[in-house]
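Reviewing the structure listed below.
Removed: one protein chain of the complex. Kept in place: all other protein chains.
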Amino acid sequence: MQKIGVFVCHCGTNIAATVDVEAVAEAARHVPGVVYATDYTYMCSQSGQDLIKDAVKKYGLTGVVVCSCSPRMHEKTFRKAVDSVGMNPYLLEIANIREQCSWVHKDKEIGTKKAIALMKAAVAKAELDSPLTAGETPVVKRALVIGGGIAGMQTALDIADAGYDVDIVEKNPTIGGKMAQLDKTFPTLDCSSCIVTPKMVEVGQNEKIHIYSYSEVTNVSGFVGNFKVTIKRKARYVDETKCTGCGLCTEKCPMKKVPNEFNLGLNNRSAVYIPFAQAVPKVATIDPNYCLMLNKGVCGLCSKVCGAGAINYKDTDKEIEVEYGAIVAATGYEIMDVSKYDEYAYSQSPDVVTSLEYERLMNAAGPTGGELLRPSDHKRPKTIVFVQCVGSRECDSTRGGKPYCSKICCMYTAKHAMLTKDHYPDTDIYVFYIDVRTPGKNFDEFYRRAVEQYGVHYIKGAVGKVTPENGKLIVQASDLLMNEQLTIDADMVVLAAAIEPSHSARHLATMLTASMDTNDWFTEAHPKLRPVESPTAGVFLSGVCQGPKDIPETVAQAGAAASKVIGLLSKDKLAGNPCVAHSDEMMCTGCSQCADVCPYGAITYVDKEFRMRDRTTKVRRVAQVNPAVCQGCGACTVTCPSGAMDLNGFSNSEIMAEVDALCR
Amino acid sequence: MQMTSDNETWEPKIIAFCCNWCSYSGADLAGTNRLNYPANVKIIRVPCSCRINPMFILRAFQRGADGVIICGCHPGDCHYMTGNYHTRRRMTLLFSMLDYLGIEKERTRVEWVSAAEGQRFVDVMDDFVGQITKLGRCRRLEDLRCRTN
Amino acid sequence: MASNYTVTPEEILAISGVNPRRCMKCGRCTATCPAFAEMEYHPHQFVAMVESGRIGELMNSRSIYRCLSCMACIERCPRQVDPARLIEAVRLAVERKQGGNHLIPDQVPERLEPDMPQQLLVSAYRKYTK
Partner (left out) sequence: MQDELIKRACELLDDGTVNRVLGWSTGDFFYDITPTVFGSAEDVKKNFVYNDFCGANLSKYLIAESQKEGKIAVFLKPCDTYSFNQLMTEHRLKRENIYAIGIPCDGKVSAETLHDAGIHGILGVKRDGDDLVCDTVYGSRRMSFDAAQDERCRSCKSRRHVVYDELLGEEGEVLDSHRFDEVEKLEAMTPEERFNFWQGELSRCIRCNACRNVCPACNCELCVFDNPKSGVFSKAASNDFEDANFHIIRAFHVAGRCTDCGECSRVCPEHIPLHLLNRKFIKDIDTLYGDYQAGEKEGQMSPLSAFTEDKDAEPSIVQKGGIR
């Protein structure tokens, strides 16, 4: 027989004003199974909690019902209280007689009647409650960072700094990401490579960090603390361990007409290549799409000149499986394809470029050696028009437009304008803006400098049309403040194209069961309180993959994600949520429908031998729930026709007991 | 509509299944804002709307409930990512089946109520209780078995 | 004349099916407009004026008849505000208040201006004839 104690809280007058708390306690005394009932002014206060604890000890209670505020408020408090006197915390139930009774009803008679009904339902559930213990799982002390840009590098360095092993998986042949392609950074105008390349070296030399470059994650299984990740190491045709990065092969390679991704196709590279001088790892890679040896079976020059004997034309993709305790997504962004914005003539004229291309044109290590020459005729542009918000802040997605603000464009455009004016003061620069958004330390000052010191023409308006004509770009635009339509004969047009999530992110999110918003940015577990965690336990977010941000913000978030990872890896064992599903193996038919609806992949099947009543044995396929992965939604319990699947803390019989009690 | 002699004192019994993350919080918010709704509505907390088994709904009717309403997070906002998508399909089919059996289709309902929609929770409950009051006592599911004519 | 009538912004919105509040005042419509020089009020002003309820001024302005219905602003508008639809709606409002056919085929030859774009004529037939 159950011995249940019922504790009715007045909550000052919050409950007592509309509910006759004494009547509720008195009614409770007549409920079968209830051995003790009382009321008190503030049940959550220390003395209120003591009241509960004393009663548990004195009456040997097997269940406790607290009639008080919402369980979302104080369930934890009361569970802790009963736990402290040796009662399993999951034998406690809350009847919500404040938010869902006293606060919504004015009539005391009605309120009391409903409070009694709610109390009875809670007692009915408490009678069926069984003690639950959270399972524990060990934590693999190794983290995986997906993406080797500034976000991934910073996260990896911070985790390594705390003494844990970290692997970086980078799809490109080198780490460094977008930041390695930038010329200068706002608002300080310090050189991007000068900051990022030492970081790359630091990552490359850190003993705790292993870089899987030119690799991709192809499968993720497992759960927080125990992920199993399959990493595909793409065939590089160069032995990483032997290659010294001397670059001789890249010089000798006869196939020199490969568009150079690092310079966004503004110049060419050879088929065997090192992306840029400071690449980490500094190892050559053969591009299988262009290599003559791989495609036609003739050439083999690189192999002949390689003193280290690192070239291996027979290399193949290899898959390795590694275990991790935590995974950090740091997949960054891409520049949106603006070729559908035909009014800007991006596809028609090489002199219409995106901002990242402009960045390369300004960069000393870029295709023009840092001299600003326009791509069509290699002449120095005299008039440059910058167009803001190309593809950002759009309602219409038919051309790939994004509803969000890309955040970084206002600042980098001011930077481009200033740098251009610095090098070539006689250049005329027009910036067409909708709003100039400069929230950030020293950001507005930076923008004002572009206007006031450098005389950049900021025009509130937009470009309607760009027409290439006789080597010029005729820009038709509006000036809303002057209420005019303008025509500018420009030499170059620079488009601040929207940034979008890495195209691999959606696939990765599916593998990680991490959620994404409609724009494919990773969703954080809580927008305010858990900004670097994904809702999937053990998956963390670093950098732009979560939403547009600039370098300082990215680095800050990268550090935050690292600290969350360190917090996780520092634990030897993880305690789970005990309110998880479990399957009754005697009843399970192994039909697999539960696994079909499980959003976490928590259900697996095993063939298990059962002893039958007639002493024979029978092997049956049955479902098993991994309690560390299950989050307790209960989708499986409804899909299970045999009722083998049930949910701890919210079992079929418990819920039906509540239904029965409330309908009585 | 079925009018019975004891309808004078009859009060509808409504069971509301609310998911813990959105609708239960929405109901709490209605309380916090002191928004009134009929006391006939009794809430049962479930982790997710996808935890609601059709058996629970039938059980409620069996034990004398006059209406059952299911509240969950708006599609796309499920705490467990996909739970309410399952609820949507299951309940659509179940309700259609009940309608097919001639049970008044107004007695069952699914509403998406977020944690921020205290007022909406109240509006939904007011409306639902009004609808059930108009329908009167629920008899048909029980009567499916007894042939009275 | 139109000045005697008032039309509420709601009516314009109902006719056009456009929500001018979505406008972020980027000016792409005005930047694109081929009839800019002919207009007293330019496309972006149109949107702002409808939103602030200055419909009467628009109805009395010749600008609404300078719009060629070339739809370039609709094409370029990133916020689906579609100024040309608003202009069209104001023209229709004027029309509805006046009642009857504004354009009678027999009168066309005498009213024809030599530099009137043909597209306008066709569009006018379509829109201003009951």
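Details
Lettered A, B and C in written order, each chain numbered from 1.
Keep this in mind: contacts are C-beta pairs under 8 Å (C-beta built on N, C-alpha and C of every residue); 3 or more make two chains touch, one makes a residue touch a chain.
Note that the structure is predicted; figures quoted are calculated from it, not measured.
When the full complex is examined, the chain removed from view is found to touch A, B. The omitted chain makes contact with just one of the residues A:Gly455, A:Pro552 or A:Pro641: A:Pro641. Considering the whole complex, the residue from A:Met73, A:Ala134, A:Met511 or A:Cys591 that touches the absent chain is A:Cys591.
Considering the complete assembly, subunit A touches the hidden chain via residues 586-593, 596-597, 605, 618-621, 639, 641-644, 652-653, 656. In the full complex, the hidden chain is touched by subunit B at residues 54-55, 58-59, 61-62, 75-76, 82, 85-86, 88-106, 108-110, 140-149.
By definition in this document, only the chains that are shown with their structure count from here on.
The distance from the centre of subunit A to the centre of subunit C, each centre being the mean of the chain's C-alpha atoms, comes to 47 Å.
Separation between the centroids of subunit B and subunit C, computed from CA atoms only, is 50 Å.
Spacing of subunit A relative to subunit B, judged by their CA centroids, is 36 angstrom. Within subunit C, not a single residue touches two or more of the remaining chains.
For subunit B in complex with subunit A, the residues that touch the partner chain are 13, 15, 20, 24-25, 27-28, 30-32, 34-37, 39, 42-48, 50-56, 59-60, 63-65, 79-83, 86, 90, 122. Those residues of subunit A whose C-beta lies close enough to touch subunit B in the complex are 70-72, 96, 98-101, 103-106, 110-111, 113-114, 117-118, 121, 513, 515, 535, 579, 597, 599, 631-635, 637-639, 647, 650, 652, 655-656, 658-660, 662-664.
Partner subunit A is touched in their complex by these residues of subunit C: 22, 24-33, 36-37, 42, 44-45, 72, 76, 78-80.
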